[in-house]
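There's a structure below that I have some questions on.
Of the protein chains in this complex, all but one are displayed in their positions.
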Amino acid sequence: MTAQTSTLLAEAETEANQPVQRRSGRWRYIGGKVLGSFGALMFVIVFNFFLFRVIPADPVRTLARNRLVSDKQVEELTRTLGLDQSLPRQFLTYLQNTFSGEFGLSFKYRQPVGEIILDRLWPTLLLVGTSTILATVIGIYLGMVSAWNRGKLVDHMSTGFSLTLYSMPEWWLGLVFLAVFAVGAGPIPKLFPTGGLHSTDVDPTSFAGGLDTAWHLTLPVITLTLAYLAEYSLIMRSSLLDEMGEDYLTTARAKGLRDVYVRRRHATRNALLPTTTLVVLNLGFIVSGAITIETVFSIPGLGLLTTEALEVPDYPVLQGTFLFFSIAVILANLVSNLLYGLLDPRVRL
Amino acid sequence: MVSDRVKRATGGVAAGVLGLTMSWIGVSAPQAASADDPVVFTVGMTNEVDSFNPFLGIEAESFEMWALMYDQLITYSPKDMSPQPGLASDWETSDDGLTWTFTIRDDVKWSDGKPLTSADVAFTLNRILDGGPEAATWGSYLTSVDSITAPDPTTVVMKLSKPNAVLPLLPMPIVPEHIWKNISEEEVKSYANEGEVVGSGPFRYVSGTAGGSTYKFKVNPDYWGPQPKIDEIDYVVYQADDPMVQALKTGEIDFAEDVPPLQLKAIEGEDGIKTVTGASPSFAEIAFNTGSVDVDTGEPIGDPNPAVMDPKFRYALGFAIDRDLLIERAYQGGGEPGDTIIPPAYSQYHYDAPADLKWSYDPDRAAQLLDEAGYKMGDDGKRTMPDGSPIGTLRLLARSESPESLHTMDYFQEWLADLGIDSEVTAMESGKLTNVILDGDFDAFQWGWYVEPDPDSMLSYMTCGQRGNWSDSWYCNPAYDKLYEQQHAELDDAKRAEEVKQMQAILYQDAPYLVTAYDSIGEAYRCDRFEGFVPQPNPGGILLFQYGVRSYEEMYPVTHCGEGQADESASASDGGGLGTGAIVGVGVAALAAVGAVGGILLHRRSTADERE
Amino acid sequence: MSDLTLTPRRLTWQRRRKSAGRTWSQFRRHRSGMIGLAILVFFGLVALLAPALAPRSMIEVTEATGGVLQPPSWEFPLGTDENGRSVLALLIWGARVSLLVGLLATAISMFLGTLIGLASGHYRNFFGAALFRITEWFLVVPFLPLAIVLASLLGRSLLNVAFVIGVTSWPATALLIRAQTLSIEGRPYLERARALGAGDWRQMSRHVLPNVMPMVFANTTLTVAIAILSETTLSFLGLGDPLRVSWGSMLDDAFQTGAITTGAWWYFLPPGICVILVVMSFTLIGQALEEVYNPRLRDRT
Partner (left out) sequence: MSETTSDPTAPVASPAPVSDFVKSEKPREPLLEIEGLEVSYRTASGEIPAVRGVDLTVHAGESVGLAGESGCGKSTLASTILRLQPSNATVRGGIRVCGKDVRTIGWSDLRALRWGQAAMVFQGALHSLNPVQRIGDQIAEPIRIHDSTPAKGIPARVRELLNQVGLPADRAQAFPHQLSGGQRQRVMIAMALACRPELIVADEPTTALDVMVQAQVLSLLTGLVEELGLGLLMITHDLSVLGSTCSRIAVMYAGRVVEEGPADEVFEHPQHPYSAALSAAFPRIGDPAARYAPAGLPGDPPNPQELPSGCTFHPRCPVALARCSEYDPPIRMAEPNRPVACVLVGEDGRDRSAAQSS
């Protein structure tokens, strides 16, 4: 999700709901937003079903190839997977299941999709969660430093650094880190594991297990953090530069505030406003961005689950993960809108 | 102006970070291995187990897990995959081949202490007969079986409607009746069979979930068969070959399954690592559209090029393929040149074509055969149909996710061009390719098959009956079908082998398939930790993921490469955890960071009022 | 030739040339913009002259002459890949696909985005609002999962990859153009056009579009940058066109054949660096253009 797109969405949001504010109270504003998100959810649910049905491959054939023999066995498999029903029938069962929170059985693992997603959820959340927090904090700080020292060396360096990271495919960065730190290149020893979440001989639930997982996640988190902090620092920098031209900063300085307080209490706080909404908005897209990082670092998260499920194609799992990603984005979108309404008094009634 | 609170806070943070790093170093230093530690054998693989429920799973990895957890009636001999006694110590069949009687061992106990009897065997086999997911997975082994009964605790009697040559092969795992009888038809569809698992096999399930990345097994102390010399098996799933190979080098795992040829070469020289390239019972082929028809009406469908429908044309192309070059380039040396659809691994049934018929890379012979068949070279350097009309461009389809498929078709296009035949390569998803095959809109494609120990299933794919189902070359030859029926009911092994070879001879001449290569599977293991694997087939076979668990039973821990004896005091688990060097490095880096941050903070405090 | 004889058409073209000249003079002052342009021209030339720089046979698997994964040598300045092909030749031909897909995808996304953006901005009735809602919904659908599904749905050819990226990136453009349209629609001269009886299509094409075009042009370059990144990612996930070499497919092959563990840096470093350079060049140009057209952003550099 690029800086430029997210700014657009934010502008579109504020602009779109401009007329709404004037006539109604805050609840109407929140209600409007929630309704919009609900509409988006409905769209995704329907879009989700048909999207996968159109894939030419037939899961039974792919699953059975090389293993099952008689066509009786193929019919048996088709029936157990419920693929023998007519399309509308499948759509109805799909709707019933989705609303009752039951996502059907994975074709490949024959486990309820909900459970599989929950099992594979925490590595992705751990990876994406830590990376987003780090990326936000470092990104905003970097953006602040380069905005305040505009034109100086530190500004050129940090903007150049962010621009390079922004133009780099994050998974390629992961590959380089793997080659240098996990495999060990020349002087650098093998510092980190080459993939996975746990060492085999450590009990994952114990404290040492926790440390071991942290040790496994260090490289992927650094990669994802670097990838997203570039974007945040560019957003923060331009938002802060806009603020720095404002007169109320001169007033603040005139009031005798030390320069560092002028920045912290006035400029940065106002510049943080649009940035936080964009960051939260971006959160939704990071979850799907983890797909590439999980592939490179062999982390059994949701991203990997999606790419694996695609080979079969395992409709229930694909629908489950796709729905999850969309909900993540819709929620992030909703939170970002409400946050914007909350933080910026100019919007609230 | 800055309150003391801030100063104290930065001091506290620095101390906290310091403490964390020190504890990190202390805790995860690798525990020194001591003699009475359990011998843990760690296996790396690149595909997950799709289900621990023996009636649901389909992946090869799941078959391996079931083989560890449960026993089978009949097992395969490592030497030549022929049936060997398992739970059934002895079996015999009536003259008309319609009644099979198995004698079941009486000294086998389930992990919960209950005895395993013929009732469990009958229960398991009947569940498969009744249909549902059980039939989907194991139904093919009980074709034409009518009833299965257990007259007494040590005998099981099977009645058939027609003789079935595949018997006595019954590789399905036998599950405890007292557990599975209260799992209904509906529940079994999503029964994960994880957590408390009652089994009788050499190992017992400890932990691991379908699709997860680690599975743990521990040895069954009172196993009736040969007692394994290792205590625990850990399976680790990697998403790509790279990390797995690395894990083997760093000692995180002891065995790496299915290592691609290039990486196998890369680690051949490493100390403490031995690499094995085992023949795997699967082959790759270039298949032609021998005449796609609508199975019901018999009307031709699709638009195959008439040239590929002529057996002579196809047979001639057999000489245009340089199989050695393909192995070296497309398979990076990971395979053997191929000739017929039953791989040499099953030596009993493998057909060797006589010298005069045998394919070899001989473009001139191919040109000569094409001329004889009427496909003469036109004056524009392009060969024409026997009636003089141009052949046109042959459509070669490759599977986009397999580099071997793409490169094989690239080479084939070039070799056809050398013979003056135009062709173009298109790549598509294997799912989409299946649809195209069923519609008949293709001339040739590249794919492969995995052949089971009993050739029956593979041979059936070339019968007229399988067209529109599993047959992908639309091949239909009544003489071939007659021989198929004969061997299907032939109980005499020698006679059956002869009939199977005759069928392959027909296929060789008609050439619906040009078998290009027999895949081989690369395996690598820490020879400084474990030895004594039993290859299947022996020699030249693969070590693990075979038909049967003999390797797990025979292997033993060692301390150094070479033929080390079973050494009790072997320390098997010195790997794992952080390399000490690594932690110290990280700890020092953390300390330096804390120092630097502290320094900057102090500096800023002192110059506070000087700045703006 | 005195101005008097200028026909209206030639007058507008003269004005356009003059404004283009002005844009170029302002653009020239952006050092970063110029660097970006230089890099882009270099890679453009490499892509165009690919057959001259490295004969097509050098990237055919069948014609490969080098050993497997050989380190850089005189014969192969950037070493060889797992099939023995020269990595340098692959890199040169890869530029073609990456740039082509990037531009193609942007064209699709621009076309769709402009059309829907204009319409949703222009039509005030239900139709306009519905279009806006749909754009917002599509923006909400996460890019990568949708792209992966579409790529496997349509099969894997150059055109399909470009189509997939185009179809999944049009909402951003649509929103930008909608915002511009709304601001232009508010201007009095559009009421005048409406008063003179201009139909919807005429208003949009004659009045709104020319004003929106400069902003769209700047946004295009930024979209190309993102399109190239997306193409590389899709190829890395194995969804690119298998028959054509692109930087993404090179990285996928490198990862699959274990170039990382065997330490074949010459196989996976160069494609990554090329992607960074091209994407950065487009971003720099895009930012410079944005500032030329939108003075408010001028203080951003």
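Lettered A, B and C in written order, each chain numbered from 1.
Keep in mind that, in the parts below, contacts are C-beta pairs under 8 Å (C-beta built on N, C-alpha and C of every residue); 3 or more make two chains touch, one makes a residue touch a chain.
Since this is a predicted model, take the numbers as computed values, not measurements.
> In the complete assembly, which of A:Val60, A:Val128, A:Ile222 or A:Leu273 touches the absent chain?
Of the listed residues, the one touching the omitted chain is A:Leu273.
> Considering the whole complex, which of A:Pro88, A:Gly101, A:Pro187 or A:Gly256 touches the chain not shown?
Answering carefully, the residue with contact to the hidden chain is A:Gly256.
> Take the complete complex as the reference. Which residues in chain A touch the chain that isn't displayed?
With respect to the unshown chain, the touching residues of chain A are 246-248, 250-258, 266, 269-270, 273, 343-346.
Going forward, only the chains that are shown with their structure count from here on.
> Looking at A-B and B-C, which pair shares more C-beta contacts?
Most C-beta pairs in contact, of the two: A-B.
> As a quick test, compute the distance in whole Å between the mean CA positions of chain A and chain C.
23
> How many angstrom between the C-alpha centroids of chain B and chain A?
35
> From the C-alpha centre of chain B to that of chain C, how far is it in Å?
A distance of 43 Å separates the two centres.
> By the touch rule stated above, which residues of chain C touch at least two different other chains?
152, 255, 260-261
> Among the residues of chain B, pick out those that touch two or more other chains and give their numbers.
240, 242, 246, 401, 429, 432
> Taking the touch rule as given, give the residues of chain A at its contact with chain B in the complex, in rising order.
Against chain B, chain A makes touches at 55-58, 61-64, 66-74, 76-77, 80, 105-106, 108-112, 116, 119-120, 178, 182-183, 189-202, 207-208, 211-212, 215, 258-260, 294-295, 297-300, 304-305, 308, 311, 313.
> Give the list of chain B residues in touch with chain A in this complex.
Interface residues on chain B, with respect to chain A: 1, 24, 27-28, 40, 42, 48, 50-51, 53, 56-58, 131-133, 135-137, 139-140, 143, 189-190, 192, 209-214, 234, 236-240, 242-243, 246-247, 250, 252-253, 282, 401, 429-432, 434-435, 449-450, 457, 460, 466, 469-470, 573, 575-579, 581-582, 585-586, 611-612.
> Applying the document's contact rule, which stretches of chain C touch chain A when the two form their complex?
132-133, 136-137, 139-146, 148-149, 152-153, 172, 175-176, 178-179, 182, 219, 222, 225-226, 229, 232-233, 236-237, 251, 254-255, 260-261, 263, 265, 268-269, 272, 275-276, 279-280, 283-284, 297, 299-300
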